[in-house]
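What follows is a single structure, and I will ask about it in a moment.
With one protein chain withheld, the remaining protein chains of the complex are depicted in position.
Then we have subunit A:
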Amino acid sequence: MTHTTHNFSPQYMESVKGDLVNEEEFVDILEERRNSSDLGHAFRTFSPHPYKGAPSCSTADLNKAVLESQYLRYMAKEIATEMGSSVEEVREEATGILEEMSQNLQLGFIRLMGYTVSKMSKRLFSSINVNMEGLNRLQQAIQEHPVILMPNHRSYADFLVISYILFTYDIPVPVIAAGSPLAGMKMVGEILRRSGAFFIRRAIGSDKLYWAVLSEYVKTIVRTGFAPVEFYVEGLRSRTLKSLTPKLGMMHMVLEPYFKGEVFDVTLVPISISYDRVLEESLLAHELLGVPKPKESTTGLLKATKVLQEDYGSMHVNFGRPLSVRHLCQGKINRCQYNLIPRDLPQKPTAEAQACVSWLAHLVVRIQEEGSLISPWSLMACLFLQAPTTVLTEEGLLWQQLTEKTLWLRKLALDFGARLNWPEKIPDLDVMASSVALHRSIVQRKAGRVYLVREEEPAGKRPISAEEGAFRTAAAVLMMASYRNQCLHLFVRPAMVATAIHIAKTTQRDKIFPFFFFLQDLFANEFIFIPGKSSQDFEEACFFLKKCAAIDVSQQEVTVSDAGQEVLSFLRALLKPFIDTYQVVFRYLCEDGVHSFSEKQSLPAVRNLATKLILSGELYTYEALSSDTQKNVLSALRRLEIVTKSRVSEQNEFRVNKDAVRRIGDMLSGKIPPQPLHGPPGTRL
């Protein structure tokens, strides 16, 4: 199967410009698997063109180089002095850490992995679509410089799919940074290890030795070009299917060899993986509501076989244009800063280096967003969630109304430059009907109406309480919201302009922009904004709104056209659940009883407050129950230094500046004009 996507080149991303203008062709790699032997595929001749810069080395050589590095020697000595132990002991511990961590990439296991993935994928997915042009570019790039593969992370299914594709197309398979819980799974851990996974502990905290071993390990892989490195810059699997604020630790490790001149360049390849339907949809929604995530275990995996019997539609893997770090960092980092201290000694990154790493990480996530394919279902989810929840659960939404509005939204999305995954050869109504059918776990179509499906009531139990009812509705809403989130990046900037126009109640450009800026700053932990790009983001958003004839823009004024009301109110409604949730958390923080709190205490408390407000009819959005959004509010307030750490212990305690919280709440509701909260958004990440 091949189909094309509609693309648009965002004005601000010069690095990817040109690429997106071309229509790219996706090829279903499962098609061949359905027609020929999986064993034959697994035992195919694998002879990729490796990196030309350095001779290849074995896993054992790699580990030896890490342990014998000057950096680890130095750190071992330093740690031994601090701990009062002997250098030998520390070095032995380092050896242990490395053993626990290191991958053991073996071709035999890649073949086994290939076979397994073939079998599983065919069962789960109707197609896995890959852009061949992207693969060709990657193949070229891998020979020239060390390559970092940077996929987004939406499902465990992501984990080996890149390796699988690269194996299929004769490209060197990567070593993959994985969370260490995976290593603990019987057999599976070892199989993953031999398929190239290396394992990183979740909470490294201040374990100096662990950091040292990890960073030297990663840097050595980059320096030697041992294999492409694959890691999730978002750090975690996104529970909301929305991009996460990038984590900078690994990013710094893969970039440092370039900063320090140990390699000529490093190539970053953003990869966007998009799903029609995510395997973990229900699990994720429950996690967001505070039901703990089941521990990764092999038996758990086997139990999940029920999950494996359903249809998950298609998967798209879009390999982005390789980005030259050297090119991107021009003028952003002065590499002379590494001249005066031996490069293999620990050195705290300068503010300049940190800003540069953060900027690059954000850029990559933005490109991942731009590269993802938006499904018809995601557009439908946007509209679905804008109806009152009672309509969704009780009366049902008129199918005709939903489909008409969806087609309207499709046009808007295309105006905004979306990459849509909307099959062209199938009648539009059939496309939407099959989307709904695919998602029967969330929605049900009955007699010309569509309903939100709530979890079945456990048979024979007592009647459920109001709280439990809210919880069940919330689970369904959050599942739906995660699909809406798949396309949120497309609308968020125009939505902020729409909100700014509405709340600031003015047409003056120089009053609207500060509000837009304020929203970006406040929501910098919620959505991905590239640090320092606010003005361009604003311009771009206005450009799109103007393009769809929603507003008219002059030097001084931004005026809403009559036709624009529909667009703007849709966009405002898109942002509203977030604004409401933030207000709920603000309200909690300003309560009299709250002085000093830990995250563990605050989340259930906020959830209780939100439930109460929902049940009393004061709050409309069930999304306020999402623990991710609640955590994001706290992170934002911490970034703005409104919430501060009061005690450092096992459980960090926080103190809150209530006046400041009230002020932000008032700004957000338009009671007082926005003032700069801090520096420009993102610069302090």
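The rule we apply is simple: a contact is a pair of C-beta atoms (placed from the backbone, for glycine too) under 8 Å apart; a residue touches a chain by one contact, two chains touch by 3 or more; residues count from 1.
Note that contacts and distances are computed from a predicted model.
Candidate names were "Electron transfer flavoprotein subunit beta", "ER membrane protein complex subunit 6", "Small ribosomal subunit protein bS18m" or "Alkylglycerone-phosphate synthase", and the UniProt protein name of the unshown chain is "Alkylglycerone-phosphate synthase". The chain not shown here is touched by just one of A:93, A:262, A:287 or A:580, and that residue is A:262.
Between the chain not shown and the residues A:77, A:186, A:335 or A:647, the one that touches is A:335. Among A:343, A:454, A:587 or A:658, the one in contact with the hidden chain is A:343.
One chain of the complex is left out; on subunit A, the residues touching it are 53, 261-262, 264-265, 334-336, 338-339, 342-344.
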